[in-house]
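One protein chain is absent from this view; the other protein chains keep their places.
Take a look at chain A:
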């Protein structure tokens, strides 16, 4: 077949621009969907949905699923799936609560133990998937039951509460206003510096020149968004700490996925495992690492959840794996592997949280939330697939 994009086309700058634009529009579709959703809920609740207080709640609510979605993106990109993260959240959160409430461990210690426990559970599953070649679906389906069972066993079926104030603060505190604005300002500065650096580097190696107004326009747009969010949050109690944690984790994992060989390998393994193997990539070790990372992030999520609820219960984190997978998929991650991005997953998590939050504000019965979320998941994937078919 003739190749519309690459072959024998005189590559005029205008054409290049066109190609880039079309590509970008696809990733903006998600943002447009999010904005539409926010507007609809805003109108249906007479603006209450977009109030500072609710936006702050929304970010806090989405934080647990967002942390899971960050790790899940890498798992799915690598061509696997993790159905056990909900149970890991419950178990690590439970372990943290037990150690603190029953044994009086300090907050720092229990947080570290919870994250380490998550990583260990991830390593256990990763070992089965990578070195024993059991499909991840089965391994993590098993893990989902095993870990939940362990949680019920060690907690003796009780809800464990209350935790120390310092532990509660993790998910229930806010940054001082000045610090909030400071961080927002820092983010804006970094954004522009990063854009300038990227441009000069691209120029040096002679890559496609993207017109400055696009690059800087984008940076300006993002900056405005950051400032707007910071302003809204500061009109309430300030930037919630969980949001800061999500942003930092996302930035770290994004960096890993783009700037390290490990990240590149994960995409290659998910994209074509045989080609990756012949390229000398150690498939098993990299898959193991992905599961360890997922487990550690699930540990963080477990701490966040226990802290927010100020309690650990046997059902904590149930069904979170589905929310996390849905967030990834809505954010453009392909279940076939090899394709996906973390920013999309976070937007996906925000969309899922908005639906929960917005619909309950509109006093719509809970059962509708399930129906709507399920339908949105299917439609999102359908849109993704059909847009690819056209291209």
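The definition used in the following text is that contacts are C-beta pairs under 8 Å (C-beta built on N, C-alpha and C of every residue); 3 or more make two chains touch, one makes a residue touch a chain; residues count from 1.
As a convention for this text, contacts and distances are computed from a predicted model.
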Going by UniProt, what is the name of the one chain that was not included in the view, given "PCMD domain-containing protein", "D-xylose transport system ATP-binding protein", "Catalase-related peroxidase" or "NAD-reducing hydrogenase subunit HoxU"?
-> "D-xylose transport system ATP-binding protein"
By the document's definition of touch, the residue of A:99, A:112, A:169 or A:277 touching the omitted chain is A:277
Check the options A:299, A:317 or A:338 and report the residue that touches the missing chain.
-> A:338
Where chain A meets the chain that is not shown, the residues are 1-9, 11, 15-16, 18-19, 201, 204-208, 259-261, 264-265, 267-268, 271-272, 274-282, 338-339
